[in-house]
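Shown below is the structure under consideration.
Excluded from the complex is one protein chain; the other protein chains are retained at their positions.
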Amino acid sequence: MTPALTARNIAIVALLAGLLLMPVFAELAGNRFLLTLFTRIVILALAAVSLNLILGYGGMMSFGHAAYLGIGGYAVGMLAHEGVLSGFVQWPVALAGSALFALIIGALSLRTRGVYFIMITLAFAQMAYYIFAGLARYGGDDGLTIYKRSQFFNPINLSNKVQFYYICLALLFAAIYLVWRLVNSRFGMTIQGARSNDIRMRAIGFPTYRYKLVCFVIAGTMCGLSGALLANHTDFVSPQMMYWTRSGDLIIMVVLGGMGSPFGPLIGAVALLVLEEVLSGITEYWQIILGPLLLLVVLFARGGIDGLLVKLQGKERAKVRS
Amino acid sequence: MTLFIEQCLNGLQFGLLLFLLAAGLTLVFGIMDLVNLAHGSLYMIGAYFAATFAAWTGSFVLGAVLALGATLMVGMAVEVIAMRRLYGRDHLDHVLGTFGLILFFDESVRLIWGPEGLSLPLPSWLNRSVQILPGVNYSAYRLAIIVVTLTVAAFLYVLVMRTRIGMLIRAGASNREMVGALGVNIKLLYTLVFGLGAALAGLAGLMQAPILTVQIGMGENILILAFVITVIGGIGSIRGALVAAIFVGFIDTLGRAFFPDLLRMVLSPAAASTAAPALSSMMIYLLMAIVLVVKPEGLFSAGNK
Partner (left out) sequence: MRKALLAASAALLLVAGPAMAQQKTIKIGFVSTFSGPVAVIGNDMRNSVELALDHLGRKMGGLPVEVIYEDDGFKPEVGKQKTDKLIESDKVDFISGYIWSNVLLASLKPIVDSKTFLVIANAGPSQIAGELCSPTVFSTSWNNDQTPQAMGTYMNQKGVKSVFLIGPNYAAGKDMLAGVASTFKGKVIGQELTTWPAQLDFSAELAKAKAAKPDAIFVFYPGRAGVQFLTQYAQAGLKGAIPLYTAFTIDELSLPLQKELALGVPGAQQWVNDLPNEANKKFVADYIKKYPGHKPAFYGAQSYDAIMLIASAVAATKGKLDDKAAVQKALEKADFKSVRGNFKFGKNHVPIQNFYLQDVVKDAKGDFVLKTVATIVKDNQDIHHAKCPMK
């Protein structure tokens, strides 16, 4: 199979090339904020990629995914506050913390399905939100400023914006690759099988609960990494990172970009955040445009932007054939 | 003791108010299988209408009645224009689409009424406190809310359990396809149910307005609580919504009232006063998680989904 020169492939290659060259462009344009904005986009895209693993492939509609962003972020923030600055401690703690949280809430939540699953994951995320909001030592509701970013050995320096951007981008690409490998493995096939017919998968001898739980934990851990990056990026963590609206944002990115497509979440994250930035620059009332736009995407563009690109491709093929 | 009685009344009032929101939500959820995040926007619109109409007519009651009718109309219009197209779609599509509607409603209200918000002053016969027991004074208006919501709950009970429409609603909640197959005008039923839900949300909004004033985004925080109640009670069950709403109202109010003092016994005062509001807000979610772990379909599940 050779990759064809279709609209979708061209768009994705252009997007990836754009992301790779962003620091050069920001330098040429003399606008360092562009780099700050795109670092944020790349980090949130990583979170969306992790959500896509359970949402798009596993059919697990988690409405509490932002909790891991917060746990990963607070692991970095709290350790920094206590004087532990080494990234070799902070990051593993962030990953382990989110993995553990995912394991516990996954084990309990996966007993329910449908809307009840949406709500129970929301409940756990809200509980996490309130727990961190109650920690007076770490700023409570107000959040915690991180005065020093995670320290690694030389020459890795997260305070260098360009370097930090490429680290985030590399991790994002690694995550996309990992998800792609995962869903095409036997494990991934089982997960996707369980999404379309759980009872049948169980009947032919797959312990789907366990498979789903492992998938849930992998996604949570990946999102925890994104949280650790986000904390380093904003130099600040607050309980707001895990409020339910933030989980909603992640879902929007995934659905807008295209669920169950490897690059969908990345496309969605770029589209949503760039749109927000551009629209809010045009008018104070930008949400009056964004709102109906979301509704239109739901109504007329099933499969999100990626779905649209695929449709475009289909039309081209039809043209070639005729 | 008087304090306890008063806090219980506060909890009851808050719970019953939440019931109004949750009842509409659970009906729409149960019958059309629609996750409607924009339900909170109808709550907000009810409040805005009430404040506007009350200012025009100079009468609180007349304003409230007009607002109720107007919210009903808006609800039915929203159903015909947007919601109808979402039935049968994935729940995620609902979340995304209705989230878009929230943004649209919030900004529209800001364009029409401005960012300042409105106030809905109470007539003097409601804006005072009355003695309900020797030594216990309570806000007349909050008492009025309790009475109105209980009346509405009774009305809903009669409507759902004793009328033909109610029969269809119940049938729809447990088996949608069958109702359609029996030749019921399902489109009209859906529009009516959505309108009814909107009117209930509007009623909740306009009754909260004199206490909380009217502002943009007022529906978003309370919406999540209404969802929690819907889920605890079991989707599609009005009875479940009532029980769960009163539970949540009590937990929220009594938690805020007595939790800080309990925490002060184990934590330093500074840490306790930061932790207490957060932890008492958390208890509702804890309740939901426990209910769902024990009964994965809520307390009184109506359907077989």
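As written, the chain order gives the labels A and B, with residue 1 at the start of each chain.
The criterion applied here is as follows: a residue touches a chain if its C-beta (ideal position, glycine included) is under 8 Å from a C-beta of that chain, and two chains touch if they have at least 3 such contacts.
Just so it is clear, the structure is predicted and the values come from calculations on it, not from any experiment.
Asker: Which of these touches the unseen chain: B:150, B:171 or B:211?
Answerer: Residue touching the chain left out of view: B:211.
Asker: Write down which of A:168, A:241, A:272 or A:297 is the residue touching the left-out chain.
Answerer: Here the residue in touch with the unshown chain is A:241.
Asker: Could I get the residues of chain B that touch the absent chain, sorted low to high?
Answerer: These residues touch the chain not displayed: 2-3, 6-7, 10, 13-14, 110, 115-117, 119, 121-122, 127-129, 137, 139-142, 210-213, 215-218, 221, 253-254, 256-257, 260, 273-274, 276-278, 281.
Asker: So that we can see where the missing chain sits, which residues of chain A does it touch?
Answerer: For chain A, the residues touching the absent chain are 31-34, 36-37, 40, 140-143, 145, 147, 234-236, 238, 240-241, 280, 284.
One rule holds for everything that comes next: only the chains that are shown with their structure count from here on.
Asker: Using mean C-alpha positions as chain centres, tell me how far chain A is from chain B in Å, no decimals.
Answerer: 32
Asker: With touch defined as at the start, can you tell me which chain A residues reach chain B in the complex?
Answerer: Those residues of chain A that touch chain B are 55, 61, 63, 108-109, 111-116, 118-120, 122-124, 126-127, 130-131, 133-137, 140-141, 244-245, 248, 251-252, 255-256, 259, 285, 287-288, 290-295, 297-299, 302.
Asker: Under the definition above, what is the set of chain B residues touching chain A in their complex?
Answerer: Per the stated touch rule, the residues are 29, 35, 82, 85-86, 89, 91-93, 95-97, 99-108, 110-111, 220, 224, 227-228, 231, 235, 270-271, 274-279, 281-282, 285-286, 288-289, 292-293, 296-298, 305.
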